[in-house]
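For this view, one protein chain was removed and the others were kept in their places.
Let's look at subunit A:
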Amino acid sequence: MDIELLEIRDHLGRFAPFDHLSDVLLDAVVSQIEVSYFKAGSEILARDQETHELCYIRSGAVEMFRRSGSLYNRLSEGDIFGYSDLLRNKHVRFPVRAIEDTLIYFIPERIFERLCEEDDAFADFVEAGGSRLKMTVEQQRRESDMMMTRVRKLINRRPATIEAGASLQHAAQRMTDQGTTSVLVLSEPGEDWLRNFTDAQGHEWRLAGILTDRDFCTRVLAAGITPDTPVSEVMTEELLTVQSDESVYEAMLCMLRSNVHHLPVLHRRRPIGLLHLSDIVRYETHSSLYLVSNIFNQSSDKGLARLSADVRAAFVQLVAEGATSQMIGRALSTIGRSFTRRLLELGEARLGPPPVPYSFMALGSMARDEQTIITDQDNALVLDDRFEPGQHDDYFAALAKFVSDGLDACGYSYCKGDIMATNPRWRQPLRVWKEYFSTWIEEPNPKRLLDSSIFFDLDSVHGEEAFVEQLQDLVAEKASRSPLFLAAMARNARNRTPPLGFFRTFVMENDGKHNNSINLKRRGTAPLVDLIRVHAMACGSRSQNTFNRLDDIAAAKLLPEGVSDRLRYAFEFISMVRIRHQVLDIEAEREPDNNIEPENVSSSDRHHLKDAFEALSHAQKFLKFRYSTSSKSSLS
C-alpha cells in the first residue's frame, strides 16, 4: 500500500468498527474510498435521496435530523453514518448536514457488503439496534483477566515459618495456632545465596524447605517417625516458588504441572506469602461468597464495619472476572442482605427475642438484587398484626436503630428520603401496609406514586417471609387491574429521559445542548427499571429483579417482538458501563459515583450507549402509547 494511503488507513483503523478489521479488509476499504469536501452548512445527504455509500467523517462534524425536523444525532471525526440506510432500502431516512467544514470519505456499497459478509464484528456493529449491543454484552461476559491479575493480590498474610532445628510437634503446633496447612522452614544462611534473604527485622535466613499437612500424613505418621524429630529431616527441600508479580494464571499452571498445592510467594528472594491452590479457586469463583461467610462470623457491629473495605474488593474482582451486571448485582445484594441479617441477629441477641414476629423488608435495588457499590439503605419493618404500639414499639424502634446505624457504618448510608425502619411510618403491622399499598394503587397522587416506585420493589431479608409475600401478591393482583394507576406510573416512568448521545467530549441532549458529564443511573438504568416495572405490574409479575421481570413480560407477550430483548441488552450495557467506571474510580482512589465523562468513553462504547439510549427512548414513547388514560379510563 502507498504511503499516503497508509495515513488514511491508520485514521480509519483508530475508530470503530474499523479498529478490528484485518489489514486485508482495511486495504480493500481504503483503495475504494471517494473523498468529498463539504462547507459548513451544506447538505451531505438529502432526505429520501438514493444512497449507495457508507460515510466516514475524516474531519469536521455533521448533524442528522428526524422526519419531524428534530435532531437525531451529531457526529464528528471517526464516526460513520448511512449504514442503516444501506441495510434498509437504500434511501436516506435522516438527512445529514455539515455543521463545520467537513471532509467525508465515502465507502462504496459493494465494499460495505463485503465487510458485512467477511467480518462478523463489523456486521454486528452496523446492524441496527439490539444485535450490536447483544454482541458487545456477550463478548464482555467472556473476557476474564486471570492472565492479568498478579499473585500478590491473593496474598493476605505472612507465611508461617519455623526454624529447621525445631521439632515436628512444634511445627504442628505452629500450623494449628496460625490456622495454616503448611509452614516454611528457615535455617542459617548458606552457600546457595539464591535461597538467602533478610527478613523485616534485618535477620539473615536461608529458605531451607517447606512442610505441609500432607507431609505429616505421608512422611511422619505413615513412616512411624516420632514427634521430636527435627523438621529438617522431613521437610521438602526442593522448592518451587513464584515471584509476587507473576500472574495468577502462571502460578496455577505451576501448581498443576508439578502437582503441588502449596507455592511460596517471593518478593525477590524474601518469602512474603504462601499460596494454596484453594486461594486460586477462591479468587476465581468465590471471593464474594467468602465475604458472606466472613460476615456471618462477625460477633459485633464493629467487626462488620471493618469488612466494608472487602465489599469494594469483591466488587472490583467480580468485574475483573468478567461477571455480568446481573451477577454483580446479585452478589452485592447478597452481601448487603448478609450485613442486614447479621445485624438483626446481633440486635436480637442484644435486645432479646422479638415480642411479636416481624419481617425486615428490603426495598429498591437490594430487593431487586441490583445493588452496586454506591448505595444507601432503603428498608422497612412489617410487623405481625398482634403488634401493640405502646407495648412493642420500643423494641422495634431500638432494633431498627441498631440495624440502621450498623448499616451506615458498613457503608450503606442513611436514606435521605427517610425510607428506613427507624421511621415510625415505615414500621407498621401487616394490615397497615396492606392499607398503604391499596390506597396508593387505588388513589394515586404524586407522593404516593413516588412511594410506589420505591416500595413496589420489595423483598424479605429476615424474619417472616410470608408477610412480604402477601404484600407482593397484593401489588401483583391490584396493580394489573388498575389502568389509572398503571397510566400514572407510566407517566412517572417517562420523567427521566436519556440523552441523545455523545459529541466529542460532551454529552448531547435532545435539544442539541451539551453537558460535560452524564449520570448513568439517573439517565439510564433508573428510567429502564421504572418502565420495566410498569410493564411487569401490568402483566401481574411477582418478580422483583429487572431481568426476571423482562422474562415475565416476554412470556406475557406484552411488548412487540424483540423489544424485551433490546431492553435487556440496553439495561445490561448501561449497567456495565456504569459499573466499569466505578471500578476505574476505585482503582484511581477516587470516590466512585454514577457519573461518566465522555472523554473516558471509548469510541465503540459511545455507539453502544447511543443504541441503548435509543432503546430506552423508544420504550418510553411506547409506554405513553400503551398506558394512555384518555380512551381507556373513560370507558372503564
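Operating definition for what follows: contacts are C-beta pairs under 8 Å (C-beta built on N, C-alpha and C of every residue); 3 or more make two chains touch, one makes a residue touch a chain; residues count from 1.
Criterion: contacts and distances are computed from a predicted model.
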Record-based protein name (UniProt) of the chain missing from this complex, from "Heme exporter protein C", "4Fe-4S dicluster containing protein", "Dihydroorotase" or "DNA polymerase-3 subunit epsilon": "DNA polymerase-3 subunit epsilon"
Full-complex contact with the absent chain, from A:106, A:122, A:339 or A:627: A:106
Which residue of A:42, A:218, A:258 or A:515 touches the chain not shown here: A:42
Subunit A residues touching the omitted chain (full complex): 2-5, 7-8, 30-39, 42, 58-60, 100-101, 103, 106
